[in-house]
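Remarks on the structure that follows.
Just one protein chain is left out here, and the rest sit where they should.
By letter and in written order, the chains are A, B and C; residue numbering begins at 1 in each of them.
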Amino acid sequence: MSGFDFLTTRLETALGWGRKFSLFHYPFITACCGMEYMSAACAHFDIDRFGAGLTRFSPRQADLLLVVGTVTHKLAPVLKTVYDQMLEPKWVIAFGACAVSGGIYQNYAVVQGIDRIIPVDVYIPGCPPRPETVLDGLMKLQDRIQHQKQDWRWGKKP
Amino acid sequence: MLEVTLSFFVFGLLAAVMILINYLLGPRRPNPAREKPFECGSPPLQAGIGPVHVPFFLVALLFLLLDVEVVFFYPLALAFRGRGFGGFAALGGFVLVLAMGFVYAWKKGIFRWS
Amino acid sequence: MGKEALIEDIRTKLGRAVEAVSDSFGDTVLTVRSDSLRSALAGLRERPFDYAVLLDITCVDFAAGEGRFELVYHLYSLSRNVRLRLKTSVPASDPAAASASGLWKNAGWLEREVFDMFGVRFPGHPDLKRILTYEGFEGHPLRKSYPWRLAQPRIPLKDKL
Partner (left out) sequence: MQTRIQREARPESMLINMGPSHPAMHGTIRIMLELDAERILNAEVEVGYLHRGFEKTCENKTYFNLLPYTDRLNYVSPLINNLGYAMTMEKMLGVAVPERAQLIRVLMSELSRVSDHLTCLAAMAMECGAFTVFLYMMKAREFLWDTIEFTAGARMTTSYIRIGGVRADLHPDWRASLAAAVGETRKVLKDVAGLLDKNSIFQGRTRGVGVMSQEDALSYGWTGPCLRSTGVPYDVRKASPYLVYDRLKFEVPTGECGDNYDRYNVRMREMEQSLRLLEQIAVLIPEAPPLTGGLEIEPAEAIRVSRRQKAPGRVRLSPNLEGSEKDRLAGLMTSDGPVGVPPKEDTYATMEGLISHFLFFMNGKGIRPPKGDVYFSVEGGNGEVGFYIVSDGTDRPYRLHLRAPCFHVVAALEQLIIGRLIADVIPTFGSMNMIGGELDR
């Protein structure tokens, strides 16, 4: 590993450390999981201990899209638009069985999992998932951010 | 004098770093959807933004005026540090003039939306 | 006013419109001819019976068996604290029923939902269009003929890898 690579890996870990503890999330809440999101975000289970407490209701200022609840076919274009309008770097968490795989609603109305619309980083199972599971999912995302390779301007194309 | 130039230099550097670092480190994947306005995810109902109503302009101008006044407090306070009552009177006069303008606007009913 | 007396009054008041009066698990059920549906509803809403609240409008699809849709109206009289279920049948070939949007304001949305889910038209409705599904959704999902899992996505979906 030449001197230059050593420099960039140190910078990548610093960058990863900086990003993972200041996640501004956009709560894309639709259904019952929203109640568990409220419990996870509030004082009892407090998502803010992991630096992800600040909710930004505009995709321009958020870097984590938290898709909470069922995404129906009528709502799919809305989710796609919100995801496209988010700025890089961005991550997506599918929160709850309906977002992960359509859950108990396999019928004409529900998208069977949001990874058919947008790329998803972390899937949180449960219907609804307990707040501890939510925090565990968040920690898994933070590990992923910490070890994410940074695509540097110079050298390789993104 | 040195500390003023030094502070300008440091703050300038800080601003430059804050702007450039985003340009350097953020991965750039251009996306046409990002140009369109954010309308809660639904398609916008109107092409551009139409003419904006007068009350908006009045409130904006008044805000600008009073905001700049507040910004002037810091250098004035520094400049009048040792002057005692004289400095305070000068600052008071400055604030009074602007306060009269604010009260006039208030009585004219700028803040009462029709 | 006992239940039988109430039914007698309704029969006399509505006369020809009432086809049958039955009882299912303790609730009084009034079957009305579809062409005099509007007058029956208006009559029930007036003074003596005073069914001030239209609780619900829904529809049941008997197209396969008996070739008809059955519209079910649930009414509730606030002053006499009594409920009534009013049924009427419309042919499955071209289902249409008089709109109750003039009598009750929530009939507007309820009829839009029945139109959206079953395709029953309501002439006289101010703005009859889909409410639960979206533009470009062909067919009416709650009909028995509509397959349970036939999705009509609005945007192209990546199939799972």
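Going forward, a contact is a pair of C-beta atoms (placed from the backbone, for glycine too) under 8 Å apart; a residue touches a chain by one contact, two chains touch by 3 or more.
Keep in mind the model is a prediction, meaning the values are calculated, not measured.
Novice: So which shown chains sit in contact with the chain we cannot see?
Specialist: A, B, C
Novice: From the list A:11, A:104 or A:139, pick the residue that touches the absent chain.
Specialist: Checking the options A:11, A:104 or A:139, the one contacting the hidden chain is A:104.
Novice: For chain C, which residues reach the chain that was dropped from this view?
Specialist: On the side of chain C, residues 24-27, 52-56, 58, 60-61, 72, 74, 78, 81, 83, 85, 104-106, 108-110, 113, 117, 127, 130-135, 141-142, 144, 146, 148 touch the unshown chain.
Novice: In the complete complex, the non-displayed chain touches which residues of chain A?
Specialist: Chain A touches the chain not shown through residues 27-32, 34-36, 38-39, 42-44, 55, 57, 69-70, 72, 74-75, 78-79, 82, 104-105, 107-110, 127-128, 130.
Novice: Extract the touching residues of chain B with respect to the undisplayed chain.
Specialist: 39-42, 44-46, 49-51, 53, 55-56, 113-114
Just so it is clear, only the chains that are shown with their structure count from here on.
Novice: State, to the nearest whole Å, the distance from the C-alpha centre of chain A to the C-alpha centre of chain C.
Specialist: Centre separation, chain A to chain C: 44 Å.
Novice: How many angstrom lie between the centres of chain B and chain C, each centre taken as the mean Cα position?
Specialist: 58
Novice: Measure off the straight-line distance from the CA centroid of chain A to the CA centroid of chain B, and report it in whole Å.
Specialist: Each chain reduced to its C-alpha mean, chain A and chain B end up 33 Å apart.
Novice: Hey, what residues on chain A touch two or more of the other chains?
Specialist: Where chain A meets two or more other chains at a single residue, that happens at 77.
Novice: Residue numbers in chain C touching 2 or more other chains?
Specialist: As it turns out, chain C has no residue touching two or more other chains.
Novice: Can you check the complex and tell me which residues of chain B touch chain A?
Specialist: It is residues 24-29, 31, 33-34, 36, 38, 40-43 of chain B that touch chain A.
Novice: Enumerate the contact residues on chain A facing chain C in the complex.
Specialist: For this pair, the touching residues of chain A are 73-74, 76-77, 80, 106-109, 111-113, 115-117.
Novice: For the complex, which residues does chain C have touching chain A?
Specialist: Residues 133-134, 141, 146-155, 157-160.
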